[in-house]
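A selection of the complex's chains, in situ.
Here the chain labels run A, B and C in written order, and each chain numbers its own residues starting at 1.
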Amino acid sequence: MKNMKNNLNEHIDKQMVKIEVSLDDMNPEFYGYIMEQLFSMGVNDVYIVQVIMKKNRPGQVLHILCREEIREKVMDFLFLETTTLGIRYTPYTVHRLERTFIEVETEWGKCTVKIGKREGKIVQIAPEYEDCVRLAKEHQVPIKWVYDLVKEKGYQWAKEQ
Amino acid sequence: MKNMKNNLNEHIDKQMVKIEVSLDDMNPEFYGYIMEQLFSMGVNDVYIVQVIMKKNRPGQVLHILCREEIREKVMDFLFLETTTLGIRYTPYTVHRLERTFIEVETEWGKCTVKIGKREGKIVQIAPEYEDCVRLAKEHQVPIKWVYDLVKEKGYQWAKEQ
Amino acid sequence: MKNMKNNLNEHIDKQMVKIEVSLDDMNPEFYGYIMEQLFSMGVNDVYIVQVIMKKNRPGQVLHILCREEIREKVMDFLFLETTTLGIRYTPYTVHRLERTFIEVETEWGKCTVKIGKREGKIVQIAPEYEDCVRLAKEHQVPIKWVYDLVKEKGYQWAKEQ
């Protein structure tokens, strides 16, 4: 079975689903663990929207974007781990750019840069955050400087293509 | 006609719809009344998302989840009561757990607990908030203690099943 | 002892304090009860700010504005009812307008309007929300129409002063 998540070519994925869970009685501490587990199950994106629910409740709506084929597994997990009694979902189509990963050399060491292409043309140049953090820590340099320099190297690479 | 909202068995409801109304010119005081009225019309859920609209407006998007069969009635209400000129909606599927209500006995009196079951297995134990508030007020006990004790009784009940 | 809260003349109150409680492990259901109790203790204002805390927690900061003289009582309440281990506060000065209440007659009945004056000059005309809700319900009229008409009557009254 083909894992759509790892398809690095530009493609349109019509088998995606957005799952939403409204939560108004769950300990906010649990979200960190729940998000981590969801990502390890292979979902594509997770985020929390802070909302206003009935009776002055500062509730949360947990949004999960994943392939339809793992929806059931994700919902099993959500019913077990969150406090919800109902989960809703609706289909979404996702258009993803072609992704390549290049490595650039900086004065502090190597760093990966994600390149996004639209119809073969470079449109995104995104330094890998974790690499930047590592270099910033090792060399005691502000992360903004590491990130900006790495991006500049990405632009240079792009111009040479 | 069967009222899906009161179906207490585990079920998948494909006749749900999410209605969204973007509001950037309504007095925020009105939301309390509007939410109350929406719930009394039989919608399943209502919540407000605070958003950023054009021209630095701190707008709101009102989200309403209801059965398709009352959508028209809900929209009539929204056009009359809010300030919107357009309402959007899209279908959602909702998976709801089996719900049962048990009563537990605490040192301050009785309290209802909602039990949620997935394929016959207990996954949710949710003290009824209004009952907890009543006990907390009557006995001048912190609501967190009432709630936690009631939940503990719910766990005890669950272990005995 | 003079209750500053009921001082309806324009005045500057230098005895106010803002109390803040950061909460990242409390059931969101409790806020309704807590806010209600705080208002009944005589605080001037309460509101919830939804924030991002460490470890991806969708936390809340509860803000309470009250007179310094009830600060201790409010803090006792917060330590008992919320889950916090620390409460912070800082002094604020509040400038309040002169407040008067007038009654206007509408086609649906009477309604109170709060009038705010700055140095004797009318600057605010605020229909009483609860009155508007009552009229809207009794006469099955949209709350926005009731509110707008009542405000218009307030403006008419103001012009005649």
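Going forward, contacts are C-beta pairs under 8 Å (C-beta built on N, C-alpha and C of every residue); 3 or more make two chains touch, one makes a residue touch a chain.
In this text the structure is predicted, and so the values were computed from the model without any measurement.
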**Request:** Assuming 3 chains are placed, give the number of copies in the entire complex as this structure defines it.
**Result:** 6
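Methods note: only the chains that are shown with their structure count from here on.
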**Message:** Taking each chain's centre as the mean of its C-alpha atoms, which one ends up farthest from the centre of chain B?
**Reply:** A
**Message:** Rounded to a whole Å, what is the gap between the Cα centroids of chain A and chain B?
**Reply:** 29
**Prompt:** Approximately how many whole Å separate the CA-defined centres of chain A and chain C?
**Reply:** 40
**Prompt:** Per the centroid of Cα atoms for each chain, what is the distance between chain B and chain C, given in Å?
**Reply:** 26
**Request:** Could you check chain C for residues that touch two or more other chains and list them?
**Result:** 26-27, 29
**Prompt:** Hey, which residues of chain B end up touching chain A in the complex?
**Reply:** 16, 18, 31, 35, 39, 44-50, 63, 65, 90-97, 99, 114, 116, 118, 123-124, 126, 129
**Request:** Under the touch definition given earlier, write down the residues of chain B that touch chain C in their complex.
**Result:** 26-27, 29-30, 33-34, 80-83, 129, 133, 136, 142-144, 147
**Message:** Using the touch definition from the top, list the residues of chain A that touch chain C in their complex.
**Reply:** 23-29, 31-32, 35, 48, 50, 53, 55-60
